[in-house]
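A single protein chain has been removed from this complex, and every other one stays in its place.
The chains carry the letters A and B, assigned in the order they are written, with residues numbered from 1 in each.
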Amino acid sequence: MNMIKNSLGRLVPDDMIPFQGADQIIKKNKRQLIDEIIVGGGNKPVETDMSSLFDKLNIQDGMTLSFHHHLRNGDAVLNMVLAEIKKRKLKNLTLAPSAIFPVHEPMVPLIKNGSITTIYTNYVNGPVAQAIEQGFLKGMLVMDTHGGRPRAIESGELKIDVAFIATPACDRYGHGNGVEGPSQCGTLGYAIPDLLYAKQKVLVTDHLVDRVKKIDLDGRYVHMICHIPSIGNPEGIQSGTTKPTRDPIQLRIAKNTAQLISELGYIKKGFRFQTGAGGTSLAVAQDIKHIMKEKKIVGAFASGGITNFLVSMHEEGLFEKLYDVQCFDLEAIKSYGKNKNHLMMSASEYGNPYAKPIVNDLDVVVLGATEIDLDFHVNVTTDSFGHLIGGSGGHADTAYGAKLTVITTNLMKSRLSMIKEHVTTITTPGETVDVLVTERGIAINPRRQDLIDKLKHSKLPIMKMEDLLKIAYDFTGVPKPMTQEGRLIGVVRYRDGSIIDSLYQIKGV
Amino acid sequence: MPYASAGTLSSNDCLITVEPADSLVITIESIVFDAFGDQIERVIQDVCKQLKIKKMKVLVQDKGALDYTIKARLITAIHRLEGKV
Partner (left out) sequence: MKRSLLFIPANSPAMLQNADIFGADALIFDFEDAIHPLEKDAARDLLTHYLDRFKLNDMELIVRINDKTTPYYVDDLKRVVSLPVDTIMLPKTRYEDLIELDTLLHKLEKQSKREHPLSIIPIIEKAISLFEVEKIASHHRVTGLLLGGEDLATDLEVERSQEGTEILLARQMVIYASKAYQKDAIDTPFTDVSDQEGLIKDAMFAKSLGMTAKACIHPIQIDTIHDIFSPSEKQIAYAKRVLHAEQEANDKGLGVFSVDGKMIDKPIIERAKQVLKRVKP
């Protein structure tokens, strides 16, 4: 395999389109759309076990099977399909789950024996990540963003033969939702592209009723239903109640982040905001809530993965609407079920660069990072040792769309500086990243002279990224550079389909 | 064989164990070995040189300790060993 350099100087396979800049391809190309696969109305056939389902669908070697990840670490559907694949000794399959969690460990032996040879996903961690980074996947791991996956599906680039759509509640017409039934998970935003464009669509449910109360999945697209005793474990589906961090360093970072956003004048009427579900993100949301309440500000919307905290802000009148691509906890699920301004958005409406996505309307997004470098490139795909620890998810999409993109991270973790000269893997390009907030200083991307000017008189500890790196190195010492020597095992795709970086087998295997 | 240790295996700390030996033998196990293994060894060598220690076995189990921590834990371990010998 030959490699060429993309516009960020990263080596990528020469048979794929190299990254050329965050805007370049999107501005030059028109949206590509294949025909939606519509089945029509009427009752859908119901299977009651995987074996007859596989027969009816005629699942063969080499097919592409897709899944959504709304059941997160409580998912049982993907594993049931894997068990059937194992029984039938199918080979050379491409799997396209929108995310992979530790619960999906049964995928590992099927990777090792060549049943599964290619994987398209937006996020992977746990045993499957370990197996892939150790080089067991015979084909490639292709990592998309939450907005890039629908683009790939709707353009025909990622052709799905069968979409197994886990559906908490379903009726005989194939209409479905995620708010009823024992395995409720809330919105089903990531399932929509698969529902529309896959060749065959199966709703897999444990709650089949005469009529569902809410139609989030339209039965006209559905071929058949698979009705089984359980599609997942509620304890794994909901993250419990996600709470803001108590770690004093994270709290300091959160406080400075909220103050920065406030000083830049973004917290005003009509504020449009997104942040993650992690402890620091929620602490930022908490501080912003405080400011909004004090100044009596009503925001237009909060978006992304929705947590109980954002729900409380909505219910207290601080955000008019919630745009929800996935629910992280029970409060979010309940709110989606009852609040009329808590709205579902499909993955495409969320982040597809060709679909005028919600991310483009964002004022501020607050994101994490495993690494960031002097060019402000951010890594959320691997750690500093090259291990796969996640993936973009909506990171690259929101960073592109938001007027202000803030990255929060500790300056150092166990002697390793989070600021690098060059990140191990680029997930999100620096041209879309504006500010870094750490506990010892804040760096502003030199591209944003407007922000630097606005903060001229700020008491916040603002400095150049190079200086912040110097501070880190002063603590840790200058590390010996770590080299990536392993063979190519995958690629990181930017939301426009171009390759922004490559993934390599880890050392010592 | 008397030995002594100091420190912990908590994040940002290191556990250093020392015992008498025929020469200076340094073994380093670190979560950041590739990046800082050489540096850690240098710190140990410097302290031993300063204290004129040429015969000792040193085991460093490191969880990302900065240089000052490595220095301090080594010195504490050496003093504890002196108390036992």
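Convention: a contact is a pair of C-beta atoms (placed from the backbone, for glycine too) under 8 Å apart; a residue touches a chain by one contact, two chains touch by 3 or more.
What you are looking at is a predicted structure, and each value in this text was computed from that prediction instead of being measured.
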item: Chains shown that the absent chain touches, full complex; value: A, B
item: Those residues of chain A which, in the complete complex, touch the missing chain; value: 246, 248-249, 251-252, 255, 439-440, 459, 475
item: Missing-chain contacts mapped onto chain B; value: 6-7, 10-13, 65-69, 71-73, 75-76, 79-80
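Operating definition for what follows: only the chains that are shown with their structure count from here on.
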item: Separation of chain A from chain B, taking each centre as the mean of its C-alpha atoms, in whole Å; value: 43
item: In the complex, chain B residues that touch chain A; value: 11-12, 31-32, 34-39, 63-67
item: For the chain A and chain B complex, residues of the former touching the latter; value: 413-416, 475-477, 479-480, 482
